[in-house]
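Heads up, one of the protein chains got dropped from this complex, but the rest are sitting where they should.
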Amino acid sequence: MNREEILRAQEKSLAHLRSVYREDAETVIADARYGFISGLLTEAMRKPAIERRTISDLIDKVLINRWLGIPIFLALLYGVFQFTFTVSVPLMDWIDEGFGWFADQATTISPEWLGSFIGDGIFGGLGSVLVFVPPIFLLFLALAFLEDCGYLARAAFVMDRLMHRIGLHGRSFIPMMLGFGCNVPAIMATRTIENPKDRLTTILINPFMSCGARLPIYILFAGAFFTAHQGLVVFSMYAMGIILAIIMGLVFRKTLLRGPSGHFVMELPPYRLPTITGLVVHMWERGKVFLVRAGTIIFAAVVLIWLLDYTGALEPIGRAIAPIFSPAGFGQWQAAVALVFGLLAKEVVIGTFGTLFTGAEELGGLGDVIGFDLGWTALIAFAFMAMTLIYVPCMAVIGTIRRETNSWKWTVFVIGYTLVLGWIVATLIYQIGSLFT
Amino acid sequence: MRMAKEITIALAGNPNSGKTTVFNNLTGARQHVGNWPGVTVEKKEGTCRYQGYAIKVVDLPGVYSFTAYSIDEVVARNFVVEEKPDAVVDIVDASNLERNLYLAVQLMEMGTRLIVALNMMDQAESRGYKIDVPQLSYLLDVPVVPMVANRNRGTQELLEEIVKMADGEVQPRKFRLDYGREVEEEIAKLEELISQDDELSQRYSPRWLAVKLLEGDEEVVKTLRATKE
Partner (left out) sequence: MPTKLLSELKSKEKGKIAKVGGGGSIHRRLLDMGLVSGSEIEVERVAPLGDPMQVRIKGYHLTLRKEEAANIQVEVI
């Protein structure tokens, strides 16, 4: 057989070359290629005698400095959220008032069911989600800046050691950062990770990185229940996600996905000043996904919820599920319904509350209304926020996990373990917190 | 009306060299661009019409060589090696020429119809690199187009070269890198055996395959094992 002969000849040649060069043939070949290139470049390119130190090099002297690297990284993360938060609040109030006004007008529409549909369903449900366009878009803008300026690779460099400790990889850090935008592209980005176990672990923990769709939930509840420390509470949700990701990464690497982690060899691109158009295009492309979702799946969910509520079918469903969440403090049927429909997309959690609680109320007070009607305390709100962070990623992410792992087993596993973990964490928060209040 | 002639070109190159930026310029698409290696992880197709050609442009994930390790790299490798586009445009970072040309050399060895797009000329200039483009093109014996893709410079010139190549005005020349006597002897032996295999030698350049075998390329070894009739 010729092919076997070829492979046999290959082995003979390799052995022969190794004995001649005392080196693998691949080294000899790579040397020859690079030799050819440097010969060619001496004729086709001139470099200054001393390499110019670029601005990029100077920036790195500070940003990934031995001592400043980590504080700067943390400060940047905090800055991203602070920026998102501060700039978006006035914009949100403005949109909020607009929707509130429309919802009020809708009450005068007859017949009564149509008025309710438009007021509660459309403006209440969908409006309550669309109010969060500014923070989501601004978050995407800030993340686009990190991506385009070249810092992302630096973050991986700074964090590799820590990631290595938990049996992962600096490379895994990039998908984690991307997860703050949306977990779908983040999970796709794991394709660059060579080692299959590194990659799978990175996929399994990615849903804990709070995506843009979870931000509205945090803002809503932090705004209503933690007026004095809103920013801090929102940030604590992100931090909780990161910590859980690290813990679970460690657990997986020690149990289901044992084995050595892959190499870390990565190039650092030069910093580039992002262009305004580039940033806006990025923000728009990612933000568009949110708007499309609002117009399709969130809209459909809100209509369904309104319909079930209007016909009285929603409450029994909620009541059947609610007791499960009693230990975590949010055992009301409305919360149960919100969590169930939130499986479609996390924004629907808000959309559900929006539909159920609008009435003629002004939307701005949605969080307050929830507190009043359900009797929630800050502690319960916090436990509920943790639950929405952790429990089952949205459908789009589940689909992506299925595709990228090519396995139903792992997909079902993610759904199961996040659900259980979410319940445990929320319950712990509520129970332990209750001891002190 | 004359039917548009259809050709497929692949955009290959090192990670972060500007492939997707060029792709967007050519096709008007808005694929995601970012300043870190590994932004594009799957192949993306788009079309572009130019001078009677319907050009199918394929944007690929970045690779440092055609020895693939990760999923995205396998995608890029397989498209260039197995699906054989009509031409490959290697997007090369001019400010990092030495390492970037490593892939170009491998593409030349494969016998692909190659155009080198010398991107990021702005960055090379700001570092004080003086690149003699005609000389580079002469030495490589392939068309070289200087570009600044993020400012959409050089797109027209690149299209001209693509069309010239499709018209058959520029013929790919046989490229042969001399690996030294000992290695060449082994290459010759393997090449001889490969040439006897009709199917293999029709699909791949025998010399390229021989070199790949000496590099211990697992994908190539796998192909040999798998297609064994």
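Odds and ends about this structure:
Labels for the chains are A and B, by order of writing; each one numbers its residues from 1.
Criterion: a residue touches a chain if its C-beta (ideal position, glycine included) is under 8 Å from a C-beta of that chain, and two chains touch if they have at least 3 such contacts.
Keep in mind it's a predicted model, so treat the numbers as computed, not measured.
Touching the chain that is not shown, out of A:Phe102, A:Phe264 or A:Phe413: A:Phe264 (per the contact rule at the top).
Touching the chain that is not shown, out of A:Arg46, A:Arg161, A:His229 or A:Arg403: A:Arg161 (per the contact rule at the top). By the touch definition given at the top, chain B reaches the unshown chain through residues 64-65, 67, 69, 95-96, 98-99, 102, 215-216. One chain is missing from the display, and on chain A it is touched by residues 23-24, 26-27, 30-31, 34, 47, 51, 60, 64-70, 157-158, 160-162, 164, 170, 194, 263-268.
FYI, only the chains that are shown with their structure count from here on.
Centre-to-centre separation of chain A and chain B, using mean CA positions: 35 Å. On the side of chain A, the complex with chain B involves touching residues 1-7, 9-10, 13-14, 16-17, 20-21, 24-26, 28-29, 32-34, 36-38, 40-41, 43-48, 51-52, 54, 147-150, 152-153, 174, 185, 188-189, 191-194, 266-267, 269-272, 274-275, 278, 281-282, 285.
The residues of chain B lying in touch with chain A in their complex are 15-16, 30, 32-38, 41-42, 61, 69-72, 95, 97-98, 101-102, 105-106, 123, 126-132, 135-136, 139-140, 150, 177-180, 182-183, 186, 189-190, 193-194, 196-197, 200, 211, 213-216, 221, 224-225, 227-228.
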